[in-house]
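One protein chain is absent from this view; the other protein chains keep their places.
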Amino acid sequence: MTGRVLHAHLHLFDRQVVRADGRLLCKVDDLETEPGEAPYVTAILAGPLALGPRVGGVAGRLMTGTTRLFRPEEDPAPRRIPMALVGEIGSALTVGGDVPEASLERWVREHLIDPLPGSGGADPGLREPRPVRRPEVPARDRLSSLVGRRVVDRDGAPVGQVADVQLTQDGPLLGETTQALRLSGLVVVPRHTGQLFGYERGPGGNSPALVRAVIRRLHRGSRFVSWEQVADPGDPIRLTEPRAALLPLAELFTRGDASASG
Amino acid sequence: MRRLLLIVPLLLAGCASPAWNDADYGKKAGATAEAAASSVALVRLAVEHEARLTRPYLQTLLTETATALGSVDSQFGAVQPPSEQAVEVRAEITELTSEAAEQVQVLLDEVRLREIAEPEKAAADLAALADRLRAFAERHPS
Partner (left out) sequence: MKRFFAVTLGILTAIGGFVDIGDLVANALVGSRFGMSLAWVVVVGVVGICLFAEMAGRVAAVSGRPVFDLVRERLGPRAGLLNLAASFGINLLTLAAEIGGAALALELATGIDYLLWVPAVGLVAWLVMWRVRFETMERVFGLAGLALIVFLVAFFALGPDYGELGHQLTHNPSDDGAATYWFYAVALLGAAMTPYEVFFFSSGGVEERWTRRDLGVMRANVFVGFPLGGLLSIAIAACAATVFLPRMIEVDTLGQMVLPAGLAFGQIGLALVIFGVFAATFGATLETALSSGYSISQYFGWQWGKYVRPREAARFHATLLVSTIVAVALILTTIDPIKVTEYSLVFSAAALPLTYLPVLMIANDPDYMGDRVNGRLSNTLGTLYMILLMVVAVAAVPLMLATKAGQ
């Protein structure tokens, strides 16, 4: 059985996370991965500590800096939502189970909104108990750290940089029924050409021809690297094969990888 | 980008910048007269129809115009005339604009107290003043 194929940037990053009852929870600010022979995604990371490094620059540092300032821990980590809780992955990710809300939301509610008349708030004396912070999990890798990394081939010649990570849902079992998303490949673009927007990956229905043509042109020469072709996922990522042996993205598509959107 | 941000306020301040020569000064005087003529013509239009308009509205409109005319006056007075000839131009334009400001102020006071005493006469006066301002503006095209 082949699992569902997703692309981290296109299908997961920056999507809304929703509770089972429809209330909004957070964004997929980053994904946590378990390193090893066959790395897989273990959790959604959310909050400024996950988003800041992805934004980068002054704004990103400001985001993480302010959050660190207000967190009591020595080395605070972003909120984790284990992948085992994730149900449906569509235009939003649905999570079940008891997920604690963000601490900023709690703080604002208790100190600003509830005291205002007509907030529909609870009796100020009857505050909900503070959620117990789960013990910190040992720091694992963040998937976003792969994106943008340089890729060199077997002989050390540059291939380009990682634009997206392909994930296949055939990893180890998480919880009872869901299989983990395993890192199964990399989309490598030759230059720093910005977002991929999914247009280079083949016929995703009809689309504005001009926009598609422009983006395809920007990303011509993009290649696909399967995880088996990766020799060392360090920085730069070293491959086991010469550049010429890599599959161009377009060709990958004609070979029938259309299940990507399924 | 940072440089651009510096330029914006400078350019926006352009309308009150110093005039370099007579032609430039004349242009500024012409533009000032044009703006004043527009305000005066508007007040005239309102005064002609004052019976059909409400008092708070007239009062607000006249206050607005009086303030605008006053600021035109003081703004232009702040520009240093570059020559003898320019001094004469300034005397002429400031006379016209202060007259406009004064007429509007009188009307405003009347509206505040009760109502405009002689709307027809006031409208005729304003019309004449607007014509003089326009004539001035034509002699000093901006």
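By written order: A and B. Residues from 1 in each chain.
Everything below uses one rule, namely that contacts are C-beta pairs under 8 Å (C-beta built on N, C-alpha and C of every residue); 3 or more make two chains touch, one makes a residue touch a chain.
Predicted model only: the values in this text are computed from it and were never measured.
Enquirer: Of A:Ser145, A:Thr178, A:Ser207 or A:Ser226, which sits in contact with the chain we cannot see?
Expert: Of these options, the touching residue for the absent chain is A:Ser207.
Enquirer: For the full complex, which residue in A:Asp14, A:Glu88 or A:Glu228 touches the chain that was left out?
Expert: From the options A:Asp14, A:Glu88 or A:Glu228, the contact with the absent chain belongs to A:Asp14.
Enquirer: Quickly run down the residues of chain A that touch the omitted chain.
Expert: Residues of chain A in contact with the hidden chain: 9, 11, 13-17, 23-27, 29, 46, 51, 54-57, 59, 90-92, 102, 104-106, 108-109, 112-114, 116, 118-122, 195, 197-198, 204-211, 261.
Enquirer: Suppose we count only contacts with the excluded chain; which residues of chain B make the list?
Expert: Considering the whole complex, chain B reaches the absent chain at 4, 7-8, 11-12, 14-15, 35, 37-38, 41-42, 45-46, 49, 52-57, 59-61, 64, 134.
We take it that only the chains that are shown with their structure count from here on.
Enquirer: From the C-alpha centre of chain A to that of chain B, how far is it in Å?
Expert: Centre separation, chain A to chain B: 62 Å.
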